[in-house]
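Every protein chain but one is kept in place in this view of the complex.
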Amino acid sequence: MELRYTPEEIAFRDELRATFRSKIPAEIRQKVSEGRHLERDEIAQAHRILHAEGLATPNWPVQWGGKDWTPVQRYIYTEEVQFNAVPMPLSFNVAMVGPVIANFASEEQKQKFLPATASLDIWWAQGFSEPGSGSDLASLKTTAKREGDHYIVNGQKTWTTLGQHADWIFLLVRTDPAAPKKQQGISFLLADMKTPGITVRPIITIDGGHEVNEVFFDDVKVPVENLVGEENKGWDYAKFLLSNERTNIARVGFSKEKLALVKARAKETPAGEGMLWDDVGFRHRVAMAEIELKALEITQMRAVAAQRHRAADKPDPTSSILKIKGSEIQQMATELMMTVAGPYAAAMPGHSHNEPPVGPDWADAVAPQFFNYRKVSIYGGSNEIQRNIIAKAFLGL
Amino acid sequence: MELRYTPEEIAFRDELRATFRSKIPAEIRQKVSEGRHLERDEIAQAHRILHAEGLATPNWPVQWGGKDWTPVQRYIYTEEVQFNAVPMPLSFNVAMVGPVIANFASEEQKQKFLPATASLDIWWAQGFSEPGSGSDLASLKTTAKREGDHYIVNGQKTWTTLGQHADWIFLLVRTDPAAPKKQQGISFLLADMKTPGITVRPIITIDGGHEVNEVFFDDVKVPVENLVGEENKGWDYAKFLLSNERTNIARVGFSKEKLALVKARAKETPAGEGMLWDDVGFRHRVAMAEIELKALEITQMRAVAAQRHRAADKPDPTSSILKIKGSEIQQMATELMMTVAGPYAAAMPGHSHNEPPVGPDWADAVAPQFFNYRKVSIYGGSNEIQRNIIAKAFLGL
Amino acid sequence: MDFDLTEEQRLLKESVDRLMADAYGDFEKRKHHQDNPQGYSPKLWSQYAEMGLLGLPFSEEQGGFGGGAVETMTVMEAIGRGLAVEPYLATVVLGGGFLRLGGSAAQQEALIPGIAEGSTTLAFAQIERQSRDDLFDVATTARRTDGGWVLDGAKSLVLHGDSAQHLIVSARTAGQRRDRDGISLFVVPADAQGVSRRGYPTQDGLRAAEVLLEGVALPADALLGAEGEGLALMERVVDVALAALCAEAVGAMEALHELTLDYLKQRKQFGVTIGSFQAVQHRAADMLVALEQARSMSMYAAMMAENPDPAVRRPAIAAAKALVNRSAELIGKEAIQLHGGIAMTMEYKAGHYFKRLTMLVNQFGETDTHLRVVAAAGGLSEAA
Partner (left out) sequence: MDFDLTEEQRLLKESVDRLMADAYGDFEKRKHHQDNPQGYSPKLWSQYAEMGLLGLPFSEEQGGFGGGAVETMTVMEAIGRGLAVEPYLATVVLGGGFLRLGGSAAQQEALIPGIAEGSTTLAFAQIERQSRDDLFDVATTARRTDGGWVLDGAKSLVLHGDSAQHLIVSARTAGQRRDRDGISLFVVPADAQGVSRRGYPTQDGLRAAEVLLEGVALPADALLGAEGEGLALMERVVDVALAALCAEAVGAMEALHELTLDYLKQRKQFGVTIGSFQAVQHRAADMLVALEQARSMSMYAAMMAENPDPAVRRPAIAAAKALVNRSAELIGKEAIQLHGGIAMTMEYKAGHYFKRLTMLVNQFGETDTHLRVVAAAGGLSEAA
């Protein structure tokens, strides 16, 4: 039993860290650190830098630009991306549709899509959730009817993150409404967002950000050649896709970065006779958050180390634990930051860049991130769904 | 809207307080305050003193020794009993079987039982719970078969508090096993504990105390004249009985007394460079407990004041709230006392009275009370049942 | 002991509830109100005045209707339920509180009638760049001149300070920045020479302003209350405001809880309403417990808010706010979680309640600040 990284792993980490810090523009990293939304160009710029460094798609098959990393190296990579406030390479491309195409698509599709997906020449959106589906994803209603060489797609997707920037969308559609189970009769399609009949409508979230969208499909003609794998087998590919989020689910690196920032800012925030950091109650709250995070980090590492002993396609019993605790700690960190900002969190972000900030420079982004981060216990399988999974699958209740 | 008591109510309270403090022996009140189990004689002595003062059965009909008090006065009475660490008059007599007899029994039964019940010449036990019933009381299995002038009772009761001291027991039995609903076909019987076939077996709880018992009924002959009210209507009387616990359910007086003691002891407990009371973290915990208790007290008072507007037999929508919060605060108080006792809570109560205590005189009773008080969120309808009630009856879920 | 509203209070409640239902029942209307330059609807504000809400807490001699903290509680609860954006707290509770409790007869005569009829709005300018929530942390100075005062300094996050006609400003007339003595209060016309303001929206949909005071010359009678003794008055008025905030929070929590219950009864998942899941039911029950505890403490705060003895009043109000904060946090977060994604959208009302509750929790000091007050007083005394 050994908690420490090997010297090779430390060297690997240090090299990544140096690359991230030297190559990714400081302004972008600062925006991420302060919890501000990035522009399309900033996301694309960071992604393309990582791609140029060979660091955008490490989890892909080597022949398509992936790395033959160990589970520990993959873990270190994710940690360091988050800890250094680097924008994650676009997950719809890198963690979702890319691996599905690499594993299940035709050779022709791979050639057509994978290089452009890796380089972000195609920006993908995810079309899974629907207004009525919520945590019951398989209840989706969007239909695709085969007519000659095309599917005619009708329906609505929602919570489509960054869909306003997307060139293409991968989506689940119902191709056999008569299938006996709702998980059957679903297919996995790829569609060009410029296809007539696709409309994107922004959803503004309570933090004021435009991160998600509704996407409407009105008699949209999708060529049959854009079907991935077999018709009516789409649920299998979706499950594969969703299970890929696993190693990233705890977001330990994010919380580490955020708690470090909480401490740094608390040390320069006057409160009472000294600094906020001198307040015992506050320090104990931070300490408890750091302790929970340390425990989560080790729980995560245990899961990573255990991958050696498990077939890649077997579900990881700890992923639900990582999701629940990880989201709780991320929310705890944004709450602690609210305490640091104090009354100054109340001001809205300046409408003009010429206006001086209210309170510290970073304070206006604190409340929006606190609001925004309520999502982390809702999306990706809500924490209630995770508890159901634990109870049924692992506790046998 | 007026929170304060009227001058008359304050005079009433002060009079009660003076009576309790002057009449009930200080040693008994101290044992209650320290959370120690009382002997049979101590409970009986306190009960009889209250009875002599006319203060054992205030909630009974006036003709049977009750008081024509307002809801506020009744509330003050309960508060003061608890706040002054006076043993409650035996609830099986006073709050349970007495009111049932007074409301539903025959005149003959009233004459026979009520005076002796009030004076504790009969010590009653409650025979409701059964090993398999738990929170589903109506699933009880103990049977009573009519044979001539007797019922023949067979079955087992459990959690029979202080049953080891009891002269008589009131119990629910199934007289019509064929009734279509489990709540039907239940009768309410009174049985002399000396009747052949009744066996009492102690249950020792994790605090080491002997508070509860199992009671076995093996062909026990109970005269038909000991049936209360109508055969097969026992569930109605049981519901009436259970609803009588309402005004006492929050136990605000208990928690007040306990938190006052936490503070008093913390002020004389050395910790760090000063006293434990000087520790900010500890004081904030106590403050939060006191605040929750103040809120509960007002919630309780609101329920009491609202009794003016409600028919006496209508269920009180706040009683489940009072039960949940009241039990949480009682447990919080016993936990705070554990912190005050610190390492000295670990020692078991001295086996001989000649042995000097380990740590402060009171420390040996702290852990047993902490253990014992886990029961308050379990009994009397567990907090889970209370949440079910709130959800179904008041939230319409 | 009595928790009923009087007949008058009941009528007041009914009419404010009706006003709020008309003005905010359709959630689109709120955005409409916010689109006005001052961030709220002057027309609606006139309706407040017509209903007598704006003169409510002032005595009849002062030109008001002689209402007390219970009346304020009633109005603020309705404001909380409606998620209203009018400057009732800033003008009537805070500004009005300073006039009622510390203003000279002349100041009262000059301003209260205008408040009552809706033509005068006020704001309390206290927070500074370094002060956080410490009322006594005042760097703004007031220098005595011939027959008057000159104020210099900067104030932050002045609630509705961008549209108020008069600001109640805390300024130091003696002592060091964090001394408890030496703070004085001034009534500053917003259009006085040297006052500049920058208004902006707050995270919860209200308005606030940064206020710069550069050599603002004021007459001698601009001083409100006794020179150098402003802290005690501020604490008193802020306690009144904290009680009002407790009531607003209770109204908002109540509405948010109802909204959540409605959603749980309608929304289906896996073929059944999500309200039929027991884990969800228990959490909705815990929200009710938290709401009722908060309601009790809001009543407690109302009954204690006008107590002039700070040794009795301050721990009581602090206790109320601490508990209301805990309940607001629980109910706010649980409401969002039980709703799921829909509550994360601007279009739906739940998120806005959550945002208002979040900001309200931190208004005039976060929970630990209030716990400190209670603990420093040795806890809550037995006296009810």
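Note that the chains take the letters A, B and C in the order they are written out, and that residue 1 is the start of every chain.
Just so we're on the same page, contacts are C-beta pairs under 8 Å (C-beta built on N, C-alpha and C of every residue); 3 or more make two chains touch, one makes a residue touch a chain.
Predicted model only: the values in this text are computed from it and were never measured.
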item: Touching partners, among the displayed chains, of the absent chain; value: A, B, C
item: Positions on chain A contacted by the hidden chain, ascending; value: 1-6, 9, 72, 256, 259-260, 263, 280, 283-284, 286-288, 290-292, 294-299, 301-302, 304-306, 318, 320-321, 324-325, 384, 386-388, 390-392, 394-397
item: Where the missing chain touches chain B, by residue; value: 129, 132, 134-136, 139, 158-159, 203-206, 208, 270-273, 279, 281-282, 338-339, 342-348, 350-351, 355-356, 358-359, 367-368, 370-371, 374-375, 377-379, 382-384, 387
item: On chain C, residues whose C-beta touches the chain left out of the figure; value: 277-279, 281-282
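Methods note: only the chains that are shown with their structure count from here on.
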item: Innermost chain, taking as reference the mean of every protein Cα atom displayed; value: C
item: Greatest separation from chain C - chain, by CA centre; value: B
item: Chain A and chain C: spacing of chain centres that average the CA atoms, whole Å; value: 39
item: Distance from chain B to chain A - Cα centre to Cα centre, in angstrom; value: 54
item: Residue list for chain A, restricted to those that touch at least two other chains; value: 281
item: Per-residue overlap in chain C, given as positions that touch at least 2 other chains; value: 280, 368
